[in-house]
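Let's look at chain A:
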Amino acid sequence: MRVLLPLPVVLPLLAAGTSLALHRHRWLQRALGLVTLTAVVVASLVLLLEVRADGISVVDVGGWPAPIGITLVADLFAAIMLAVSTAMLLAVLVYAIGHPATDDASRFFHPTYLVLAAGVSLAFLTGDLFNLFVAFEIMLIASYVLITLGGSQEQVRSGMTYVVISLLSSTLFVTAVALVYAATGTVNLADLAGRLDGIDPAIRNALGLTLLVVFGVKAAIFPLFSWLPDSYPTAPSPVTAIFAGLLTKVGVYAIIRTQTLLFPSDGASTVLLVLAALTMVVGVLGAISQNDIKRILSFHIVSQIGYMILGLGLFTVAGIAGAIFYIVHHIVVKTTLFLVGGLVEVSAGTGALSRLSGLARRAPVVAALFALPALSLAGIPPFSGFVAKLALVQAGLDVGQGLVIGVSLLVSLLTLFSMTKIWAGAFWGEPTEVEASDRAGGEGPLRAPRLMVGATAVLVVTSLGIAVGAGPLHDLSSDAASGLMAPDRYVGAVLDR
Partner candidate 1 sequence: MILATSFGDVVVSFLLLAGVALSLLAGIGLQRFPDVFARMHAATKPATLGLVLILVAAALRLADGGDVIKLLVIAAAQFITAPLGAHMIGRAAHRAGDQMGPETTVDELAAARRQRDDDD
Partner candidate 2 sequence: MRRARPILVLWLTIVWVALWGDVTVANVASGIAVALTLVFALPASGDRGRATSGGAQIRPLRALHFAGWFAWKLVEANVVVAWEVLTPRNKINEGVVAVPLHGCSDGLTMLVASCVSLTPGTLVLDVEVDPLVLYVHVLHLRTIEEVRDEVQTLEHLAIQAFGTAAARASLAADHERRRSASTDVATGKDRT
Partner candidate 3 sequence: MIETVSTIALAGLAVSGVLCAVRLIRPGSLADRMVALDALLIVVVSGIAVQAARTGDGTYLDVLVVAALLGFLGTVTVARFIERRGA
Partner candidate 4 sequence: MLLLCALAPAATVVWAITQAGDVLDGRPVTEQRSWVPSLGVELAFRLDGFALLMVALVSGVGVAIFAYASTYFSPRPDLGRFAGLLTAFAGSMLGLVLTDNLLVLYVCWELTSVTSYLLIGFEDTKAPARAAALHALLITGAGGLAMLAGFIVLGQAAGTYTFSEILAAPPSGTAVGIAAALILLGAFTKSAQVPFHSWLPGAMAAPTPVSAYLHSATMVKAGVYLIARFAPALAPIVIWWRPVVVGVGIATMLVGGLSALRQHDVKLLLAHGTVSQLGFLVALFGAGWEEATFAGAALLLAHALFKATLFMTVGIVDHAAHTRDLRQLSGLHSSLRPVAIVAVVATASMAGLPPFLGFVAKEAGLGGLLHEGSRATAVLIGIVAGSALTVAYGARFVWGAFATKAGSAGKAMAATPIDQPGAAILVPAVALTVATVVLGALPVLADPLIEAAARSLDPRVEGVHLQLWHGITVALGLSVLAIAVGAALFFGRDRVARTQERLPRTSSGTEVYQATLAGTLHLADRVTSVVQSGSLPRYLQVTLVTLLALPGVALLGGPGIPTDLPIAENPLQVVVAVLVVGAAIAAARARRRFAAVLCLGGVGYGVAVLFVIQGAPDLALTQLLVETLAVVIFVLVLRHLPERFSETPRRLSRLSRIAVAAGVGVFTASFAVIAGAARREPSISGELLARALPEGGGRNVVNVILVDFRGLDTLGEITVLAVAALGIASLVLSGRSSREAGAAAHDPDEPVPAGGHTADHPRTEAISREGTPLG
């Protein structure tokens, strides 16, 4: 276990350095990336099993016991997030390699992508507030580079929005760390849990809300989300897909981790529930108003972050279990949908609904690959999104939060509406000429590269698997949520050894 825990951080970093050295050999870069991420996925899965069996796993980096050194901690929540995220990283890498516009043409793609993987893993595993900041920065700098990889005018414009907003939130993060340290004298999360307990509740609350704002920007909750739909759609498809699947969820992870461990609430948190409702509503309304597949999907990211925050805001095991299940489902499905968006762009030459039509006839495979996750996204049974929604609705109604649950159900209807907009706009209708695609003119069937389709199909199957295996997975989420609702276990595992 001690060997396993740091692997997801260390392996990609080592590989990133090596990949940089191999920048003249794209095939070696590709092989290295695939091998490394495969190993990381395996390690993460084994870690998940071990944590499930043996409880929280802790490694003191450098052999320095907490709170002197930095501690890596894998509880069930972290292990789940790690396993899902690394699997997505691997799948998207395969897709990127298969992309005909060769997103990995840049010799910087592979090293940066690996660094992104390391950053995401570290964010999940670290048990230290400042190290979490560092993890965020690793992840963000890699994302800055990836989102502007082509250097086109659009990318640069939207990249600026993304970088500046992220930089502001990073600065606020440092500020928050400073304030927390001023009040407590430590940055170790487990240590903080005890020390924050002793200070004035108003100050404690203000610190919690400061961190909420910091992570809220990354997680794209209302009203801090606006950067996301402006920036994500301009990146290359694989990059957008992995951002959409992972990055905001790292923010959500941080919110859940800090709010449950450091600022646990006795009952439902009104602030979180209100934010959740607004996030859901405003996000979906934004999606409805859009006319481009990636932009629509981007707004849905926002909307669905609201569901996750809703689960947290209930502050019950069921609510948080719902949130965790929702996150897992969302990571897979949202990544898939963006990959499909990329398939549409590759095969039809555009993602604008006004210029797309009749794809169901011309690209039936793509249509099927879209339809399943789209239904899942809208919470239509029997797909994973339904189970996720069901878990949250049950949890909410269980504690009498009918209003916010009502909002969430309305939003899921609007989500369905928005998905039909893509479906009707792009897949239904008279097949039209393909734009800007030299590979398939006329009205014949459209083709996308096999590797891309294959990677997407694997993810679609995965999302179906989540639905089929929803029972055990929800049990797992419940266990993870129980762990989060009992912070003493985490604190004990880190401090008392």
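Just so it is clear, a residue touches a chain if its C-beta (ideal position, glycine included) is under 8 Å from a C-beta of that chain, and two chains touch if they have at least 3 such contacts; residues count from 1.
As a selection rule, all candidates are chains of the complex that A comes from, given by their letters.
Model, not experiment: these values are computed from the prediction.
Participant: Okay, in this complex, which of 1, 2, 3 or 4 is up against chain A?
Facilitator: 4
Participant: Residue numbers of chain A touching candidate 4 in their complex, please.
Facilitator: Chain A reaches candidate 4 through residues 13, 16, 20, 61-62, 64, 67-70, 106, 108, 111-112, 115, 118-119, 122, 126, 130-131, 134-135, 137-138, 141-142, 144-145, 148-151, 153, 156, 160-161, 164-165, 168-169, 172, 175, 178-186, 188, 191, 195, 198-200, 202-203, 205-210, 212-213, 216-217, 222-224, 226-227, 229-230, 271, 282, 285-286, 288-290, 358, 360-361, 375, 380-382, 386-387, 390-391, 393-394, 397-398, 402, 405-406, 409-410, 412-414, 416-417, 420, 424, 428-430, 470-471, 474-475, 478.
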